[in-house]
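As you look at this complex, bear in mind that one protein chain is not there, while each of the others sits in place.
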Amino acid sequence: MTYCRTIHFSDTDAAGVVYFAALLSICHEAYENALQVAGIDLKTFFKSSNIAIPIIHADIDFYQPLFCGDHIQINLTPIQSNETEFEINYQIFYENNLDKLIAKAITKHVSINPKIRKRSPLPSSIIRWLQSSRENK
Amino acid sequence: MTYCRTIHFSDTDAAGVVYFAALLSICHEAYENALQVAGIDLKTFFKSSNIAIPIIHADIDFYQPLFCGDHIQINLTPIQSNETEFEINYQIFYENNLDKLIAKAITKHVSINPKIRKRSPLPSSIIRWLQSSRENK
Amino acid sequence: MTYCRTIHFSDTDAAGVVYFAALLSICHEAYENALQVAGIDLKTFFKSSNIAIPIIHADIDFYQPLFCGDHIQINLTPIQSNETEFEINYQIFYENNLDKLIAKAITKHVSINPKIRKRSPLPSSIIRWLQSSRENK
Partner (left out) sequence: MTYCRTIHFSDTDAAGVVYFAALLSICHEAYENALQVAGIDLKTFFKSSNIAIPIIHADIDFYQPLFCGDHIQINLTPIQSNETEFEINYQIFYENNLDKLIAKAITKHVSINPKIRKRSPLPSSIIRWLQSSRENK
C-alpha cells in the first residue's frame, strides 16, 4: 500500500524543514488512506463508542530533511501482532526516488473497549484489512 | 483553480469535527497547490530572504461540520488588490456536491522586504500567477 | 481576562515566524483558559452530546510577526450577541509591551443541539461566564 503527499507549509517549522512530529501525522494519513481504500468508514471508525484502537507506541527515524513542496511516497506495511494488536511499518521516500530512504516509522495499535479501557479482540473489518494487506504484499 | 483533499484524523478535535483553524490551513494548502501548478518553487518562495509575502488578514465562515474521511473540494480565486497586495477567496464544498457551501474563507497577502519589514512590489512570478488566474476564470 | 503564552517551535513555519492559523489556535487556548477559570469542565464541555457550541466565524489581523520563544499576552473580551450566540474579541500583545498590538482576532460561537444541528439557548454555565466577564471589565 502506498500513499503520496506533498509537504505543506504548515508541516514546516522555523528551521525551514518538516517539524519532526508532523511526519508522524503524515504517516497516520497513510494509515487512514489504507483503511478508506479497504472500505472502512473513517468517521464511524474513529468515533466508535464500542471499540477504540488507540496508538500505544510510535517511533520514527529521520535520515533526510524534507522541505515545503517536496513530493513524498509512503510505503505502509501493517502486521497483526496478536488478536488485540497490530503494528504498521512506514517507509518514507521522495516520490521519484525509491532508492533513498528519507525516514522510517512504526505505530502500534491496540483494540480496546473504550468504556472500561480493557483490551478487546480486533474488529473483523480490521482483521480482513490486515489479511488482505499480507496477501497483496 | 480547484484543490481536492480528504479530511484527516489530525484535522479533527474532541467535538468530532474539523477544528476551526485546521480548515484555514487546508485553504492555505490550496494556495500552495495553485502556486506549484503555476511553476513556483515553494521551498524558495516561502524562505526567500529578499521578499516575504506574509498573511495580514484571514477570515472564515462555517456552514456545515466536516468529519474525518470527508472528501472536500476548494475553489480558489486570487485577486490582485494593488501593487503590493492580493487576496484569495476560497469556497469549500463536498467533492460530489457543489450546490452546498460548507465554508468560505479569505486570506490577504502583502509583499514585503523581510529585512526592513516594509512593503515592496509583488514579485513578477506572483503577478503572472494572478493574471493567469484572472484569465482562466 | 488575560492569557500568557510562549511561542512554541511547532507554532512556526519555514518563513521563520508563527504560522497564521496557529495564532487562531492560541486565541482558542485563551478561550479555554477563561472557561476553566470560570469553573467549566473542558472535557465534558467540548464533548457534550446535548449541546455543542461550534465556531461559525473567525477573523484575524496581523500587525507584527511572532518568533519562537516570544512571550505574548492575550486580552480576551467575550460578548453575548443573543440567546444562542456570543463572540470573543482577542487582542494579542508582547507580554512586556501592551502599547503595541501584534494581532487582533474575533471568534463567533453558536449554541446548537448537535443531534439535529438546530440552534438552542446558550447553557446557563456560559451565560454566567459571559455576565461575570462583563462585570469584571
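Read from first to last, the chains carry the letters A, B and C; within each, the first residue is number 1.
Just so it is clear, a contact is a pair of C-beta atoms (placed from the backbone, for glycine too) under 8 Å apart; a residue touches a chain by one contact, two chains touch by 3 or more.
Keep in mind the model is a prediction, meaning the values are calculated, not measured.
For the omitted chain, the shown partners it touches in the full complex are A, B, C. On the side of chain C, the interface with the absent chain consists of residues 6, 8-10, 12, 16, 25, 28-29, 32-33, 36, 41-43, 46-47, 67-70, using the contact rule stated above. Although one chain is not shown, part of chain B still touches it, namely residues 9-10, 12-14, 16-17, 19, 21, 67-68.
Interface residues of chain A facing the missing partner chain: 13-15, 17, 19-22, 24-25, 28, 43, 46-47, 52, 54-63, 65, 107, 117.
Throughout what follows, only the chains that are shown with their structure count from here on.
Rotation angle, chain A onto chain B, C-alpha superposition: 180 degrees, expressed as a multiple of 5. Although chain A and chain C share one sequence, what matters here is the overlap of their interface residues, and that overlap exceeds half of the numbers used. A separation of 23 Å divides the Cα centre of chain B from that of chain C. Distance between chain centres (mean CA atoms), chain A to chain C: 32 Å. Those residues of chain C in touch with two or more other chains are numbered 13-14, 17, 19, 21.
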